[in-house]
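The complex appears here minus one protein chain, its other protein chains still in place.
Now for chain A:
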Amino acid sequence: MQIVIAVGLLVAVLGFAVARPAGLPEAVAAVPAAALAVLAGLVPLGAAWRDVVELAPTVGFLAAVLLLAHLADAHGVFRYAAAVAARAGAGRPVRLLGAVFAVAASVTAVLSLDATVVLLTPVVFATAARLEVRARPHVYACTHLANSASLLLPVSNLTNLLAFAASGLGFAAFAGLMALPWLAVLAVEWVVFRLFFAADLTVPAGPAPPLSARPPRYALAVLGLTVLGFPFAEPLGVHPALVAAAGALLLAVPRVRRVPKEAVSLLRELDPAFCAFVFALSVVVLAVRRHGLDALAAAWTPARATFAGLLLTAFLAALLSNVINNVPATLVLVPAAAHSPGLLLAVLIGVNVGPNLTYVGSLATLLWRQILHRHDAAPSTREFLALGALSVPACLLAGVAALWAVLEMSGVS
């Protein structure tokens, strides 16, 4: 009976997040559901509290990275990056795509997939339109790499942050193990894009507009120091979240000094409603885990980080993240794979690359959007789905093969 209630709560929370009645934030359903899970005795209060306390640094880390990305945007970093890409690719669409790949992969790795989706993609779209170039390959490159290029650093994706906390790996070790899989996935995406958009990429791009944006030197320097700070501060006992917060502070000071009112909008960028949602979702997932899901996940997840084990784990994670979105999928799978860093990283390859298959995050969201659009002319989704079907299996295979090679070489499993 308890498992039925727990699963019911999780389905309600995820269903609310997909449908979002009256545009209410996801936390509106998740927080009461978490409270119910505790009141109904599905999760003892102590265990729920421990879960929240353990999750706090991760959620704080996420909030700091979201703020860092917003401030980088406010300093003009994304406008500048797009202008540099436009100049590098002037007149040559393949080179422009290469530059967009480089920018999107770097922004995703350093400032998380949110920055690429929310902040970079619109700038790339506008740049492509201004260059009179066919925008499709470049815009799709941003939305695709936001997922598939988020393997490199713990900060690149919320899923990574969740697994990073459980992995026991250091920041530098995580990046070291994931660098080759990241490059392998990028290489596969490049080949798929070149083939898929071959026709669009033969049409010459117009001449680049003059590079009007001045390089935001201060912001670029702070971002550079922040990235270097992650691996160097950790051995000194400084949590990477604090490094991200320090970077955000350094970027915030000059802006708030000029316009003090901006301090209020910075609080909004911390996205407190989403942070509350993550805490609550984690408690609801814990309720399901305690009543059978952990056993199920453990039975389904391979025990050892062999090549077959890694591949199976990655495909399982990709599948699950397409059914229920990758954040809850990560919360479900991380405990089952936590005994092996290799398997944990394979989970991340799956939950990060996988969402490109349904491109809206999950099958539920995809179906819901189809229902919403059933009375009007819904924009065609065929192209996204075809691109995902081509790239995701190949990216998973390449990423896992690279991970397996790195694990074999480094002796980690």
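FYI, a contact is a pair of C-beta atoms (placed from the backbone, for glycine too) under 8 Å apart; a residue touches a chain by one contact, two chains touch by 3 or more; residues count from 1.
As a working rule, contacts and distances are computed from a predicted model.
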Identify the UniProt protein name of the omitted chain, choosing among "Dynein regulation protein LC7", "Universal stress protein", "ATP synthase subunit a" or "Spermidine/putrescine import ATP-binding protein PotA". "Universal stress protein"
For a quick check of understanding: of A:Phe101, A:Phe277 or A:Trp404, which residue touches the chain that isn't displayed? A:Phe277
Taking the entire complex into account, which one of A:Pro240, A:Gly361 or A:Gly399 touches the absent chain? A:Gly361
Touching residue (missing chain; options A:Thr143, A:Ser167, A:Ser340 or A:Ser391): A:Thr143
Those residues of chain A which, in the complete complex, touch the missing chain: 17, 25-26, 66, 93, 113-114, 117-118, 121-122, 125-126, 129-130, 132-136, 139-140, 142-143, 146-147, 199-200, 202-206, 268, 271, 273-274, 277, 325, 327, 355, 359-362, 365, 369, 377, 379-381, 383-384
